[in-house]
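Note sheet for the following structure.
The complex appears here minus one protein chain, its other protein chains still in place.
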Amino acid sequence: MPVMRDDVVAWLERCAAVLEENRDYLTQLDAAIGDADHGANMDRGFKAFMAKLPSVADKDIGTILKTLGMTLVATVGGAGGPLYGTFFLQMGVKTANKLMLTPEDWAEALEAGINGVIARGQARPGDKTMVDALLPALEAFKEAIRNSDSFGKALQRMAEAAEQGMKATIPMVARKGRASYLGERSAGHQDPGATSSYLILKAAADTWGHVT
Amino acid sequence: MPVMRDDVVAWLERCAAVLEENRDYLTQLDAAIGDADHGANMDRGFKAFMAKLPSVADKDIGTILKTLGMTLVATVGGAGGPLYGTFFLQMGVKTANKLMLTPEDWAEALEAGINGVIARGQARPGDKTMVDALLPALEAFKEAIRNSDSFGKALQRMAEAAEQGMKATIPMVARKGRASYLGERSAGHQDPGATSSYLILKAAADTWGHVT
Amino acid sequence: VERRELNPALDPLVAAPWARCAPRMNPQAPPALPCLDEGTLERVRLTLFDLIATARPLMEDLHQFTEGSGLAIALFDPAACVLDVLGDAGIVRAAEAVGLRPGVYWSEGHVGTNAFALALLERTPVQVVGAEHFVALYHDWVTTAAPIYGLDGQPLGAIGVMAPVERAQPDTLGMVMAAARAIENQLQAAENLQESHQYLAELQAILEAIDQVVMVLNTRGEIVRLNRTAARVLGLDPSGILGRPLSSHIQLPPALQNALMDPQVHLETEAALLIDGAPLEGWLTLHAVAEGRHHLGCVLTFRRSEQIHRMVARL
Partner (left out) sequence: VERRELNPALDPLVAAPWARCAPRMNPQAPPALPCLDEGTLERVRLTLFDLIATARPLMEDLHQFTEGSGLAIALFDPAACVLDVLGDAGIVRAAEAVGLRPGVYWSEGHVGTNAFALALLERTPVQVVGAEHFVALYHDWVTTAAPIYGLDGQPLGAIGVMAPVERAQPDTLGMVMAAARAIENQLQAAENLQESHQYLAELQAILEAIDQVVMVLNTRGEIVRLNRTAARVLGLDPSGILGRPLSSHIQLPPALQNALMDPQVHLETEAALLIDGAPLEGWLTLHAVAEGRHHLGCVLTFRRSEQIHRMVARL
């Protein structure tokens, strides 16, 4: 069973809620190795999108995701704006005109989104960024599908890998973004962007858990 | 017979005189396809160097040329400042500690200077720049030396090739610098930078004509 | 300026637009503010996403370092359509009320003389102060803008600032000029990086596709690059050997050792390599690597005699 357009809308609504709930947590993480605004940034961005959602909730999945990307680049601010903006924009380009997503559709969209983040931010695995949660999540999802896991199971694997990747950023020394100005002192703290990425992917797994 | 340090000083003094004499001419050329300041720029730069020359005229050739390069980057302005600054600086680096130049020394120095100009400005042959006078001049000098011409003869060949290269810029469409903003309208006018390059190399040929 | 009369002391850059506007517009009337519908604006912003994503962080920084001083900072497309606005809340609201909103066109024909349209038209940074704006509504404002050019010299848009006329300053002009330059340079850097990555990817794929020993050496004879075949045939550990001199493991015949440094080297010959003393016979080539006129090193290829025999056997 594929993920339907309305399931995508539900996912994004969940993202907004989760990012609002975790606003202070993300801010705290960003206080340790940044400028303490990641929580506010993500909350503001998704709230701005929630205001737009009614006007696109009946469109195709690509349009919804592109709108999200365009909204985020204009409202999130900081490093995350262009990066998350690109992420969702590229997902939207890949899913243009679709009203449902097969597991392959989701893998391709996620891959396109991550490629966009990497192209813009030039982060590599181990640089202590959102990429350290996103890439393992993508790989885990693709592997689960190769192993004939159900869509729902594969999404779970994806969320678990995102969580692992997020935690794996703790010992890393940041090589991108504000945290990199701290050098060695950035080690020992979980990366805020990897955390928000995890939350977003977890929200997908939780929202779509019912699909087989 | 090599070119001696004092011959180099004489050359640069001649450059200053020639650039002053041709100030209006260069300005006119730059009025047709630029902002009408190349004559003033080159004159100002070499006058500034003339003021410094007494303090370095007894040093090695490399020091004199490096000082010229550093002076030009700080006084010529516009596109020519960094380019001529790099040109003479790289010549100076190549001739460090030398008190005389063999033909091979001159070819190497000229090549280093031109490589510097190309590295900084990224101009290619045919882009309608100083490179269109400098490169053919270098090739002609090297070929004359390969043909066992005397130093003085090779310098003449160099100056002739520079003149040809300068004139060859007339029909070219500019692809670098201010003139490139004019597109096709830049054709039919001789490039100011190629002209000042020619004058500088001609001054060398004229000053060192007596060496064999 | 009163009654549509031009102040003769007016900046010539501003006088010309006035001459253009006067026949067509009533300076006292509120300007026609042509505005794109939501959908079209979204499509325009989608097309210009890269510009928006690049400009936005810089605009946020411009705001950060002038915060509270009364600026609205805006990004425009090449037709002077507003793409994005941010800045001090009160000023942004007031500017929005007079048309500084995403989707609105600030073309001269609709809004009268203003820095945003003028910068794009004249292809230069420009500031228009108070009564220099043709339309009376903008006499309380100063607009400042600089055009942004793309990699081929085509206009990508403009970055501009709007502020109350009392706040008119010369450094705003320097600021937008430098901001446009920063955006252009960042776009150029990103383009160059992408090109760099593509060449490297081709380079690496070619190396792995070739079943001969292929190595790239720099001018100091150190190994800069080698393919799998080279590592295997010559018994080299890729992670260990990069940056080390070829000669630390492999002896070339003396004549060839000199050839390594020749900026014009272009030779092919039978040769025996000594690998930790043991000879390996085959066909060796050396070709200089030059970046324009700059000698970078050389490419060494080698095919074992044995391998050649095997290739024949395969056919």
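We just call them A, B and C in the order they show up, numbering each chain from 1.
As a convention for this text, a contact is a pair of C-beta atoms (placed from the backbone, for glycine too) under 8 Å apart; a residue touches a chain by one contact, two chains touch by 3 or more.
No experiment lies behind these values; they were computed from the predicted model shown.
Taking every chain of the complex into account, the absent chain touches A, B, C.
Contact with the omitted chain, checked across B:G45, B:P82, B:G165 or B:P192, is made by B:P82.
The hidden chain makes contact, of the residues C:A16, C:V165, C:A178 or C:A272, with C:A178.
For the options C:D37, C:D152, C:D237 or C:E270, the residue in contact with the chain missing from this view is C:E270. Counting over the whole complex, subunit C has residues 58, 61-62, 65-66, 69, 71, 125, 161, 169-175, 177-179, 181-182, 185-186, 188-189, 192-193, 195-203, 205-212, 214, 216, 224-225, 268, 270, 283, 285-292, 296, 298-299, 301, 303, 305, 308-309, 311-312, 314-315 touching the chain that is not drawn. On the side of subunit A, touch with the chain left out of the figure occurs at residues 111, 114-115, 118, 180-181. The missing chain lies against subunit B, touching residues 55, 66-67, 69-70, 73-74, 77-79, 81-82, 85-86, 89, 119-120, 122.
As a working rule, only the chains that are shown with their structure count from here on.
Taken pairwise by the contact criterion, the protein chains link up end to end in a single open path, with no chain closing the loop.
In this assembly, the C-alpha centroid of subunit B lies 30 Å from the C-alpha centroid of subunit C.
With centres defined as mean CA coordinates, subunit C is found 27 Å away from subunit A.
With centres set at the average Cα position, the gap from subunit A to subunit B is 56 Å.
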